[in-house]
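Only one protein chain is missing from this complex, and each of the others stays in its spot.
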Amino acid sequence: MSFQPVKFYQTGTFTVGNRLLEPDQRSVQANMERTNSLNSGHRACQGCGEALGARYAIDAAMHATNKQLIAANATGCLEVFSTPYPETSWQIPWIHSLFGNAAAVATGIAAAMKVKRKKGLVGDVRVVAQGGDGGTTDIGFGCLSGMFERNDDVLYICYDNGGYMNTGVQRSSATPPAARTATTMPVGPEPGNPFGQGKFVPAIAMAHEIPYVATATVADLRDLEHKVKKAMTFRGARYIHILVPCPLGWGAASRDTMKLSRLAKETGLFPVFEAQYGEITNSTKIRRLLPVEEYLRPQKRYAHLFGKTPAVETIARLQALADKNIRRYALLDKEAN
Amino acid sequence: MNKPFAITLNPGSSLANRTGSWRTERPVYVDRLPPCNNQCPAGEDIQGWLFHAESGNYEKAWQHLTKDNPFPAIMGRVCYHTCEGACNRAKLDEAVGINSVERFLGDEAIKRGWKLVVPTAETGKHILIVGAGPSGMSAAYHLRRLGHRVTVYEAGPMLGGMMRFGIPKYRLPRDVLDAEMQRVIDLGVEVKLNAKVDNILETMQTGKFDAAFLAVGAHIGKRATIPAGAVSKIVDAVSVLRSMEHEDKPMLGRRVVVYGGGNTAIDVARTAKRMGAEPIIVYRRTRDKMPAHDFEVEEALQEGVMIKWLSTIKHAGDSSITVEKMELDANGFPQPTGEFETLEADSVVLALGQDVDLGLLNGVPGLEVTDGVVKVDANMMTGHAGIFAGGDMVPTERNITVAVGHGKKAARHIDAWLKGEKYEAPAKHQLATFERLNTWYYSDAPKTVRPMLDVIRRQSTFEEVQGGLDETNALFEARRCLSCGNCFECDNCYGVCPDNAVIKLGPGKRFEFNYDYCKGCGLCVAECPCGAINMEPENI
Partner (left out) sequence: MLKQIEGSHAVAEAVALCRPEVICAYPISPQTHIVEGVGEMVKSGELEDCEFINVESEFAAMSVAIGSSAAGARTYTATASQGLLFMVEAVYNASGLGLPIVMTVANRAIGAPINIWNDHSDSISQRDSGWIQLFAETNQEALDLHIQAFKLAEELSHPVMVCMDGFILTHAYERVDMPTQAQVDAFLPPYEPRQVLDPAEPVSIGAMVGPEAFAEVRYLEHEKQMRALELIPAIAKEFKAGFGRDSGGLVRGYCMEDAETVIVAMGSLLGTIKDTVDAMRAAGAKIGVLGIVSFRPFPLDAVRAALMGAKRVVVVEKTFAVGIGGILATDIRTAMDGIKILDYTVVAGLGGRPITKKSLHELFEKALRDDLPALTFLDLDWDIVNKQLERERKKRRSGPAAENILRDVGSHVAQHS
């Protein structure tokens, strides 16, 4: 666990709030006065993980920066559902430019703020860039890498829902193997998304040796908030990769958004960890290890694995990926298990 | 700011877009009935008082508890806590130690001198209660709380009834019993000790009572016909236990045979052990058929009580008894085998159950007595208007908690009857089942075990066997409560709503849905740890 877990308190660490804790130990989301950086009335689908993740992350960043925050947003679901003319859901200074340039736009904002601060015109205004997995791991990757390499003072947050959901659920480089998308249909000898080499951007971010890299899911709010707040204690390039289920794209019930995030982590398919300057410093341990089927089954994008003849081999390959994550990121607590 | 048209927008302006219109189902907050509350014979709001204990507000917890049951310190010792058997947490790890927290609260109240709520207005009605046992004193408390004048007539010399004369002090120390009795007296309940009521109607008339609640208990030990020699010593268990409260302790000898398999048999055997005897229980069936609670059997065995299973006493001599071995038939009933055995015995204590002394009811019209107990209707009223009854003297499971529950129930009905009304209990909420919980959110926390007295000391002293929790582990134990079916303000719904459609109303005020924006995704329902949100179809 990347922070002091709450022990012996009925619900411990995992609920959003905990009336038994001192106010300063409670989560940002539990606060009646939370910013609601992403306001009601946005047009995200029911149960949207990205809408939730964005509010969690940006509210936490607002809290950490005393509301001195500007956000740059890549094109994608988050942008489209939050800012269709004539209404915006954002309550913070926010800009959307293009699909692939959020990191660079944020660099520009950070540069402007640096100069203006030097001139005494503004206080310590911090910058976040945010985008989906398409805008981050694919089209925005060049700008992202550039921002990392220059170590610009930007926190980049990727909301990973594993595909181009806004355009109708096409495959991205973050789409997991075997998943059905509109461009990787479950047909032919290798149904669903092919098993490629993978492109795990948190690891690539670590290769840039930037001050802080973390992964998180919307299911573990305290962990997520901790990471955003911690990211804000660093200067330079920071990257947080948040898994956000997409009920539409994953073919899941809208009420299952949290459950699926939890299962992604508990099966080991999505490793949750922190790294500083290229070294892993912490991994959030799996609490109740489960086989990958538990995660795959509730999602229609994997339905073809569970047909009349279950795709045992494919499931085994996915399990192997989870097992590899568990080893590589030390996801099991040796003492506890 | 002179903003460019259309591409630059005012913050938060999406509030104009009421996404609530997308909804086909709406979440609704509900309260469900926790299985512990559902199970409690005394009708305690267990989840309710644990809620306050969880935050360390023990006095508030105690006040909440005593709304239903004025005797938490007693309950925390003698209640068989079937609530824990129903506890949903048992399916997760182990049941919440409700009983131990209740005892902690009870002890804390005695230690700190917390007072029960005094009635604010007097009704002018006067109610007679016969019997100062758990049922009678519970009724006295509840009736007093409702503003009635209450007078308790007790045949014995002390308060407590079976709590004193039936339960050994190693299970219920007398200072605890006295303290909780006294607290009820302090509310202004009058008590007449050594005042046996021989004729209820006469007593009511003389005292100008408006109603009566009878709770005389079952104090007459059942006898069995055992062929016995002239000098053999055969006594009944209730008498033995009662005499423990007096100066002249019973003389049972060294080898004491206890005949029976109920809790009283165990109590009397363990009592005999503490007095230096070598008790042996003779029971006609097997351990799993024994009506006594298994933990009590276990404790007795630990203390060195011997049990002779599958045996009946055929004859009692002056220093020995003859037992016949039994075997269970296909239906589990014991059948004689014709094999006999002789056991040394200085005395035989019969623990075969108790009967009620119904002498006071002679000549009361309308009463119906069946199998030695008084029939009452659903309102605890006997066939004679104005006379109510409860506890061991009515058809029921006989234990302290049930008796306390009868007292409360009777009090409510008496109160209504006096007003010429009928008490209607509020409709029960739907049961909060385990399936409705989202147990991911609860910390892993195994049950706290209460300390037990060393066996050596249990064999020779009447010190309390089971210890209590201290503040730290009582708090821990309280916080193991899952709050099944009742919001405990974990903020999950408030947090997990992607549309900020949950309004947090502040501590103690819970939450409200903002249906202008709720899209009906159901995340709050799925992620509510305690299952206190329902999804209901939207009427379109």
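As written, the chains take the letters A and B, and residue 1 is the first residue of each chain.
Simple rule for what comes next: a residue touches a chain if its C-beta (ideal position, glycine included) is under 8 Å from a C-beta of that chain, and two chains touch if they have at least 3 such contacts.
Worth saying up front: this structure is predicted, and the values here are computed from it rather than measured.
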item: Option touching the unshown chain, where A:Thr11, A:Gln46, A:Thr83 or A:Ser172 are the choices; value: A:Thr83
item: Positions on chain B contacted by the hidden chain, ascending; value: 1-11
item: Contacts of chain A with the absent chain, listed as residue ranges; value: 67-70, 72-73, 79-80, 82-86, 88, 90-98, 100-101, 104-116, 118-119, 122, 125, 142-143, 145-146, 149-150, 152
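The definition used in the following text is that only the chains that are shown with their structure count from here on.
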item: Chain A-touching residues of chain B, taken from the complex the two chains share; value: 6-7, 9-19, 22, 54-55, 440-445, 476, 479-483, 488-492, 494-501, 504, 506-507, 514, 516-517, 519-523, 525-527, 529
item: Contacting residues of chain A [partner chain B, same complex]; value: 6-20, 27, 29-30, 32, 36, 38-44, 46-49, 51-52, 55, 82-83, 85-92, 221, 247, 253-259, 262
